[in-house]
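Removed from the display is one protein chain of the complex; every other protein chain stays in position.
Chain lettering (A, B, C and D) follows the sequence in which the chains are written, and residue indices restart at 1 in each chain.
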Amino acid sequence: MEKLLYIALFAPLVSSLFAAIFAQRKKMQLVGIVASLLIIISFLASSALLSHLLSGGAVVTANLMDWIVVGDMDVKFGFMVDQVTAVMMVVVTLVSAVVHVYSNYYMEHDEGFNRFFSYLSAFVFSMLVLVMSDNFLGLFIGWEGVGVCSWLLVGFWYYKPDQPREVNPSISPSWAANEAFIMNRIADLGLLVGIFILYWNLGTLTYSEVFANLDKLSGGLMVAAAIALFIGAMGKSAQFPLHTWLADAMEGPTPVSALIHAATMVTAGVYLVIRANPLYSQVPDVGYFIAVLGTFVAIFAASMALVNRDLKRIIAYSTLSQLGYMFAAAGLGAYWVALFHLAAHAFFKALLFLGAGNVMHAMDDELDIFKMGGLKKVMAKTYLYMGVASLALAGIWPFAGFYSKDTILEVAFNEHTYGIWFVLWLTAGLTAFYSFRQVFLVFEGDERYKKYGFHPHEAPNWVFIALLPLLVLAIVFGWWKEEFMEFVTLILPPYEMSEETHHVAWILILLTSAIAIGGIVLAYIKYANGLKRDPKIENSFIYKLLQNQYYIPVFYDKAIVKPYAELSDIAWKEIDLEMIDATVDGIAKAIEVTGDKSREIQNGNLSTYLRWMVAGFIIITILAVVSVVIK
Amino acid sequence: MSLTLTHYLILSVILFVIGMIGVIRRKNLLMLFFATEIMLNAANVALVALSSYIGDLTGQLFALFIMAIAASEVAVGLGLLILVYKKQGTLDLDNLTLLKG
Amino acid sequence: MSNILTVLIFFPLVAGLFGFLVSQKSIRVYGIAVAAAEFLLSLWLWFSFDMKNAGMQFVEKINIIPEFGISYYLGVDGISLFLVVMTTFMTLIGIIGLSIKKDIKNMIITLLFLEVAMVGVFVALDVILFYIFWEFSLVPMLYIIGAWGGEKRLYAAIKFFIYTFAGSLVMLVGILYLAHLYQSTTGEWSFALTDWYKLQMDLDVQKWLFWAFFLGFAIKVPMFPFHTWLPYAHGQAPTVGSVILAAVLLKMGTYGFVRFSLPLFPDASVSAILPIAILAIIMIIYTAMVAFAQKDIKQVIAYSSISHMGVIVLGTFAMNVEGIAGSIFLMLSHGIVSGALFLLVGVIYDRKHTKLMDEFGGLAKVMPTYATIFGIMTMASVGLPLTIGFIGEYLSLAGFYKVSPIMTILAGTSIILGAVYMLAVLKKTFFGPITKEENKSLKDLNAKELTALVPLVAIVVWLGVYPKPVLAPIDTSTKALVELMHQKAQTKEAKATILVSKTKEAK
Amino acid sequence: MEAIAFYVFAVLITALFLVTVFSKNALYAMSSLAAGMVLISGIFFVLGADFLGAVQLVVYSGAVMALYAFGMMFFDATKDVKEKNPSAKTIFLLSGASAVILVVIFSAPQIGRNIKALVTGTPGADNPHVIGEVLFTKYLIPFEVAAVMLLVAMIAGIILAGKKMDVSLSESEDDLVDEASELKEQK
Partner (left out) sequence: MAPINPVNIDFSSLNLVTLAPMLVTLIGALVILIIDLIKKDLDKSLYVTLTILTLFIAVGAVLSLNLNERGLFDTILIDGVAILGQLIILIGSMLFIPLALTKKRFHEFSYPEFFALFLFMIFGFQFMVSSDNLILIFIGLETASLALYPLIAMHNTRASIEAAIKYFTMGAMAAGFFAMGAAVIYGVTGSVELAVVADVLKSRMSEAGILIPVVGGALLLLVAIGFKVSLIPFHMWTPDVYEGSPAPLAGYMSIIPKIAMMVVAVRFFNIYLDLDIVSVKNLIIILAIVTATLANMMALVQGDVKRMLAYSSISHAGFIMVALALDSLKGYSSIFLYYGLFLFTNLGAFAMLWVSRRKAKLFHDRFHHPYEKFAGMIHKAPIAAVIMAIFMLSLAGVPPFSLFWGKLYVLSAIVDKGYYLVALIMALNSAIAVYYYLKLIVYMFLKPADKDKEEVTIYANRALSLEVVIGFAAFVTITSIFYIEPLMKFITDLVKSSGLV
């Protein structure tokens, strides 16, 4: 089993290094193929591990080698595949494999083809390290690794120039990449602090030992650790207020958005909370806070998606919103539900993104959905794929999203947190609306693209075959809810609905389905027959507010980025040069001036010298007297 | 009022100060050298007075040697003055300010 | 070969003197050969080093002035071993990467002399000997900056020299006082560090001495607010000067803290944690901001050095094994990484004779290999796990967390702010469209530059993934050091702060 | 008697030296200096230092004054000297303060009291005798050194006032000097 583990882990690394060799060469199809194959191998190995566990096998562990051994700190490259990890691995490698294959199509004309695969595979490796590590520091390796890969991939088209925010809200790929990296770093500090707390109080960083000794932590420390770790999660999973990077990260190539910014990396935060469930179960207040924040983000992101015109940004907001759902579930203690939604979301959201990729490809990278419409004629298959994904996202029976999202709502109800439930319920409606607003605006209605001179074309068939696994899973994954629960609750705490909830479950399902369907219908009415723009609405305050993401990026710009730059400038010019360095030079100058002044007495005139000699006699007498008197 | 050692010593001090005034006041080097002679003589007065009051001869011998020193100084000093006068045509020390700073 | 340390010190000296005989044309090869031989010697030192032994090894002691207790006393332990290896390595890399045409012979000979002083500083166990090397290291550096530097090179060189000289003179007074103290306690003169370790001092005395030593070291580090010589020195120095300066010379200061301040004055060190930590945090945050404001790539890296040195200082004053070992490791990693970054800046400076970021942009397209290596070094610089930069930074911060969580969080902003300015450099220099026509024809790295840089990349990754060969000896010696400090500590507070092994108790 | 002599001498000496110091005329200054020196020998006689008094007369009124007079002829110092004397205030301040200090030091009652005479010579012998006795025993070496000093002064005076100093070798280039000396030889 250990071998399988290593194959799953290192196949992507090999892939990455292989691609890296040719990174500066022209496109080589071979690179794409080899990379995809290696990722598929990794997927197969992961699946084998999953099946091993499914068949009741023991948790697989492996120790590669020592890493940091200093003082009492003993951190190894230790790996562990338990049920949660296995699920994560399969999700990650599956989506990765699909995305890799898909990228052969999407990036076919890109000059950085080889480089792209190198980065992408490196990401998969990092992500696997993240989920497979058996200790917090190993997780941190993956955590930072995915951050870097995300940075590389978002900034993949680094040569694009900066544009004003009004033209491109993300400014430029390199800007977006840096923003993502830096925001994540802010959160990483939190994670690091969490690790410090655990290390100094428990003396270990290995999950099993940490969780076994949790009772040694005092209450305050436990809260602190939980908060610190959650801050880390907030960054990676783009929770408010560290959310702005995610939408901007859409500057990266679409497969990247699909893999990293929808299916895998952004869920790492959720994974962390799930992984640290023994800790969070002990601090329900923190859990509740997480749930509330998640709920807030869910509706907050959804609201922004309502008015956005950018194909990818809409999906990005929906990702954000769905991450909110996951945190809501995890925060309320339903860890397996969160994981379930995580997996389901990975499948349908990746599918959605890759579909969007097809559209973009067809539309020469145009993203404005107002410039699309009526694409179903040329892109029927894509329409189907995206439609299914959107249905899943909207939570329509029997698609995957229905099961996972409904369960979350049930949990919220079960916990008697009706506020949360209500907001999430409302969000479900919004989700359905904006998803289908997008779908209809792209595929239905008048063919506005013609006006702009686009000549869309459908992707080749093999692409759709490649996407098939995702399509299938987006439909059927929810059907395995019970099996899934049984499997993962082997290590996650089981979450049982109360009797009462069981009784009202069907009402809840109905309510949710109703609002979802309502949303879709509303979208259909408004957009299926073409785009009718209402300047009054578009000029309204709320519309503007939403369109400008509540002005948060602008606010960050004005309140943090610019002041920081200005303050830095002041620190350099006013403090460093004018004060500190000037003091140093001033001392030197003062010494020199003293020398210059005192040599004036050396005026060359003998008479002066003689007088100074007499004066010297007087001075030394005074000094002698004074030194006696003082004593 | 009998004469005491102090009287002599005060005389010595007065002479010394007069010499000192000459040294710090004079600009003409020749006359400045006169003043240095006065200073040395003042010391001689003190030494001889002390010698006489203590009854010890050292002071007188010291004074004797100081006279020799004074004489030697005059010789060397005059040599220098002649040199300066030959080169510069003046004995005013205000003209000797090439070296300064 | 028990006198390998002597050989290590004097081989470059002899080779440097012989260098005068070598012709200008061939001197480069001679320099590389000598530096390589020296590096191999240091590797030999490493391989014959007993990893289990925490004490001084390869000890040599010859009395020079027995009456006054001064001796030729050398030795290495895990703390200094790798600083020696890094010194020889970075000198080799620096000579390989030399791009100077003017007076290259003088440059190489100067570098070899500098190597003598640097190695000497790290292996000297007699304090006067240490001081000799410490001071003497200024002279070659003065020449390097002054002779091959930029426009304001003289100002920079003199500032560097006098500033550090002034600091070390204060230290010299401290040294002499300590020697006096030793003499009045034991009745014998001795400047041997190992003898001084045994000395118990009153708290007040410790404090005065601590600050006297502190000034000498702090200026060298350089700690805020004594840092202003560094940007000038780096800004004006030729590439190899900056490489050596950042990689090795600054480490002398932090090495001094570890070797002198902590074990000699444990109580004073503990009582000084707060002010020093505040200075270190200011250093970290403030210089990171200043670095962000720079227009010149080299200045960014210069200020970033200060910021990183802040973390090292913080780790040193964590007073536990994790922190101190981490700071030592960070010294190494910062040496490698900042050395590499300065080399990299030198590469474009050689091509375009400017280091201003505005003059570049989009370089990733025309110089992809260069951009890749720069990127790797940037990541190492911001402390990405699995690069060399992470381990030291992590351990330093982890160590200091035990002392003060709040201050650690403040200091931890270095991982954020470091990313801010380094990524800004990357963005302005490498990303975006190529705005300047002349940049389109820039050549990527040539063979010489690759030879200098690739080993650095290899080390960055190797020690990031598998630091054990280096970390283990450091750990062993650091444990011994902390143990010693714990034993010597007199105040309750110091006993409590200096942790030999805290988590074991928790378990 | 002694007191009267002392006061007369003291007042006269002071007055004469004041003239030396303040006179604008070098001749007056020198004359008053010489007169003052002669009168100082009077003080020495009063104090019973006959030998010194005699030496004072010989050395100062004889040798020193002769030298100075000789020098003054060279310098043509008969006319008044023009001096830009520094402000009287500074001089007054400096000399006044020094005078106060010196008076305090010299009028200390401990000076000259309770002191054992160490060098006395043959008791009862007159002053020149004992001086001679001590000079040629105890102070033989200083005496010899003083002789060397006088030799040095003589050589110095001869060299410095000599003709050879007229042309400076240190300022003219070597080849020019050689040419000049060759020319000289040819003549």
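Going forward, contacts are C-beta pairs under 8 Å (C-beta built on N, C-alpha and C of every residue); 3 or more make two chains touch, one makes a residue touch a chain.
Everything numeric in this text was worked out from a predicted model, so none of it was measured.
The chain not shown here makes contact, within the complete complex, with A, B, C, D.
Although one chain is not drawn, the whole complex shows that of C:Ala147, C:Met223 or C:Ile244 it is C:Ala147 that touches it. Of the residues in chain B, those that touch the hidden partner chain are 9, 12, 16, 19-20, 23, 29, 32-33, 36, 39-40, 42-44, 46-47, 50, 54, 56, 58-59, 61-62, 65-66, 68-69, 72-73, 76-77, 79-81, 83-84, 87-88, 93, 96, 98-101. Even with one chain removed from view, chain C keeps its contact list with that chain: residues 64-68, 106, 128, 131-132, 135-136, 138-139, 142-143, 146-147, 153-154, 157-158, 161-162, 165-166, 169-170, 172-173, 176-177, 179-180, 183, 208. The chain not displayed touches chain A at residues 588, 591-592, 594-596, 598-599, 601-602, 604, 606, 608-610, 612-613, 615-617, 619-621, 623-625, 627-628, 631.
By our rule, only the chains that are shown with their structure count from here on.
Using the contact threshold fixed earlier, the set of chains in contact with both chain C and chain D is A.
The pair with more inter-chain C-beta contacts, choosing from A-D and A-B, is A-B. With each centre defined as the average position of its C-alpha atoms, the distance from chain A to chain B rounds to 96 Å. In this assembly, the C-alpha centroid of chain A lies 36 Å from the C-alpha centroid of chain C. Here the spacing of chain B and chain C, counted between their Cα centres, is 65 Å. Touching two or more other chains at once are residues 607, 611, 614 of chain A. Counting partner chains per residue, chain C shows two or more touched chains at no residue at all. Of all the residues in chain D, the ones that touch chain A in their complex are 86, 90-91, 94-95, 97-98, 101.
Looking at the complex, you find that chain C touches chain A at residues 159, 162-163, 224-225, 227-229, 231, 286, 289-290, 292-294, 320-322, 325-326, 362, 364-365, 368-369, 372, 379, 382, 384-386, 390-391, 394-395, 397-399, 401-402, 405, 408-409, 412-413, 415-416, 419-420, 423-424, 426-427, 430-434, 465-468, 471-472, 474-475, 478-479, 501-504, 506-507. Of all residues in chain B, those touching chain D in their complex are 1-3, 5-22, 24-28, 30-31, 34-35, 37-38, 41, 44-46, 48-58, 60-61, 63-65, 67-76, 78-83, 85-86, 91-92, 94.
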